[in-house]
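Excluded from the complex is one protein chain; the other protein chains are retained at their positions.
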Amino acid sequence: MKISYKEIIQALFALFLIILICVLINNISINLTRTGIGFSFNWLFRPASFALAEHPLPYSPSDSYAWALFMGWLNSLKVIIYSLLLATVIGVFIGLSRIGKNELLRVVSAGYITIIRQTPLLLQLMFWYFVAFLSLKETVLKPIGNLLSISNQGINFLGITLSAEFSSLLLGLSVFTSAYIAEVVRGGINSVDKGQWESFRSLGLNDFTGLYTIIIPQALPAILPGLTSQYLNLAKNSTLAIAVGYSDIYAINDTIINQTGRPIEGFIILLLSFLFLNLFISNGMEIINTMITSSKNN
Amino acid sequence: MRRIFTGILTFSMLLTGCVNSSVGIQSRLELIKKRDSLICGVSGKIPGFSFLNSNGNYEGLDVDICKAFAAAFVGNSKKVQFRPLTAAERFTAIRTGEIDLLSRNTTFNLSRDSSKGNSLIFAPVVFHDGQGLMVKTSSKINKLEDLAKRSICVGSGTTTEQNINDAFEAKSLPYIPIKYQDLNQVVAGYLQGRCSAMTSDRSQLAAARSGFRNPKDHIILNDVLSKEPLAPASAGGDQLLSDAMRWVVFALFTAEEKGITQANINQQLQLAKNNPQMKPLRRFLGIEGDLGEKIGLPNDFVVKIIASTGNYGEIYNRHLGPNSKVPIPRGLNEIYNQGGLHFAPPFN
Partner (left out) sequence: MILKKIKQRAFSNILDSITTLIIISFIIISLTTILKWIFFSANWSVVKINLPLFFFGSFPKDQLWRPGLWMSLIAILSFATLLAPRWKWVPKFLPILWISFAPLGIFLLGGGLGLSPVESRNWGGLTLTILLTSFSAILSLPLGIVLALGRQSELPVIRKASSLYIDTMRSVPLIAVLFFGQLLIPLFLPIGLEINRVYRAIIAFTLFVSAYLAEDIRGGLQSVPKTQREAGEVLGLHPLQITCLIILPQALRVALPSLTNQAVGLLQNTSLMAILGLVELLGIGRSILANPEFIGRYIEVYVWLAALYWVVCTLMALIARHLEKQMALEKRG
């Protein structure tokens, strides 16, 4: 029997990984016994005894930690979905402005992209919250009559109230992600052969119809993968909610770790919740992708 | 599950030769001495207690307590490293050994002290506080009930958060908690009108208010929501370190009681050396007996502390006294014979 060097390398590598993992587990179990933390998830069903400002489903402080975490997960999902839509709208608009005919619009959107992309998201979020919303103090802005009012308590649009925390996270995430989406859109449209523009123009279509019916459908396969990864980034970035006081999954997990003193269990829960969020988004994009490709084949 | 876990564990122990699981658990105090410096967890963001001044140094009451510990443990109040910690990460930091001890506005309570809870050991209380609420004078809010259905700014992961919840739940009043990571964000949220009130320990409210442009526009409500005895803490199960910490704090109280200050410590030392009949003073300053040795410290640890930070009253006045930037009346924080709660058992 002859064992090739490839198999030896693999076996050695596997052994190395196993040893590494075992050493780490060994250390952690020694540390856990030494500090008396232990490892269990029983605490999940004890009452949380902290209130939440925003909860999509009924919640009271006497509900369990598990329920509080679920509220956090839903809050995360909520802000992700809203920002995802808003970011796409702004991003497509900026992306189209970047390649439009109007020189000034091109310059302004390029300026927008560099300012947004070259400053940290965390700083932008604090800016939106502390400067854009909280600086309003007593003033209430009503740009379009009574339909929309903006104050330091948040946004009220047609009777729907969004808290200042939620709104600033929504705006911050959307604006930040839109700058990246704009580049994805621009790249996608530029990938379409320039001759296509001339050919529909020669057919007498105007730019808007041509863009909508001819260019964008062809650009979509190039845009979608980039868009998906931007959406996944947005989901991950939503954890910065803690800096503006929005109760997302990370913030609630943070509070719970502090109250229960169980960092490892909390960390595992955080990872699992992100696994689900990611599956949610990538599967959703997959469905959109198949919808588009199948409609194109018809 | 447990069987798999133990299986992996034994396997890994075999692999690594770590079969002797009885690792020599030494006291953290030995580690501090060996390292020749103390790692102290502070907030770093509370005026008067611990914050970064423009020279880039931490200062405040909590910071000076750390310096006193360093003076006693390694003989030099400068050999201390400060780790700024958020409220949420402080206990994890102490458990994982990231810091030696915590001097960070931490409330002493049962679940933090117990081995089944956060498993800490608390030193004596260095500041007696109580949770309060601050509102704008113009808001006409006078009591807890006026805050029903209003939003309240609160620091997350703190007992503050639980206390405000208890107070409102007891009266079945609904309210909206707006949670921030640290106090200066709470202050910002409150000042900019995001919340009708902010809640924190009353000392912190006073500290924050003293920094406002118009302190008179804000009042602290009379409702005291809780007792907040703030104390330094160390990891549970380490008697050597916790004893040393306890007696360092007591030494600060005793020095004030005996009128020993940073300015007169050398005179007092000479006095004690020259007068064999002054037994209590000689024991306290380590000229006679072996009180220091019993808690793992040099016998003259008190002298080192007082020479570098002064007694409790001096520390208090430096950071919270009438001439400081954050004046807070001493009240409960006087020594017991002045009507306060600070009392040290005898150094015998």
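So that you can tell them apart, the chains are marked A and B in the order they are listed, and the count of residues begins at 1 in each.
Rule of thumb we're sticking to: a residue touches a chain if its C-beta (ideal position, glycine included) is under 8 Å from a C-beta of that chain, and two chains touch if they have at least 3 such contacts.
Just so it is clear, the structure is predicted and the values come from calculations on it, not from any experiment.
Novice: So which of B:K33, B:R83, B:R150 or B:K227 would be touching the chain we can't see?
Specialist: Answer from the full complex: B:R83 touches the omitted chain.
Novice: Can you say which of A:I30, A:I81 or A:I216 touches the chain missing from this structure?
Specialist: From the options A:I30, A:I81 or A:I216, the contact with the absent chain belongs to A:I30.
Novice: Looking beyond the chains shown, say which of A:Q118, A:N146 or A:S295 touches the absent one.
Specialist: Touches the omitted chain: A:Q118.
Novice: For the full complex, which residue in A:S168, A:N237 or A:Q259 touches the chain that was left out?
Specialist: A:N237
Novice: Against the chain that's been left off, what residues of chain B make contact? List them.
Specialist: Considering the whole complex, chain B reaches the absent chain at 23, 25, 31, 37, 44-47, 51-57, 81-86, 89, 92-93, 96-98, 181-184, 187-188, 191, 207-208, 210-213, 325-326.
Novice: By the contact definition given up top, give the residues of chain A that touch the hidden chain.
Specialist: 6, 9-10, 13-14, 17, 24, 27-28, 30-32, 34, 101-105, 108, 114-115, 117-124, 126-127, 130-131, 135, 232, 236-240, 242-243, 250, 263-264, 267, 270-271, 274-275, 278
Note that only the chains that are shown with their structure count from here on.
Novice: Quick one: report the Å distance separating chain A from chain B, using the average Cα coordinate of each chain.
Specialist: 38
Novice: In the complex of these two chains, what residues of chain B are touching chain A?
Specialist: 5, 8-9, 11-13, 15-16, 18, 21, 23, 25, 87-92, 95-96, 115, 117-119, 151, 156-158, 161-162, 165-166, 168-169, 175-181, 185, 188-189, 192-194, 235-237
Novice: Give every residue of chain A touching chain B within the complex, in rising order.
Specialist: 18-19, 21-23, 25-26, 29-31, 34-37, 49-53, 61, 130, 133-138, 152-153, 164-165, 242-243, 245, 247, 251, 254-255, 257-259, 261, 263
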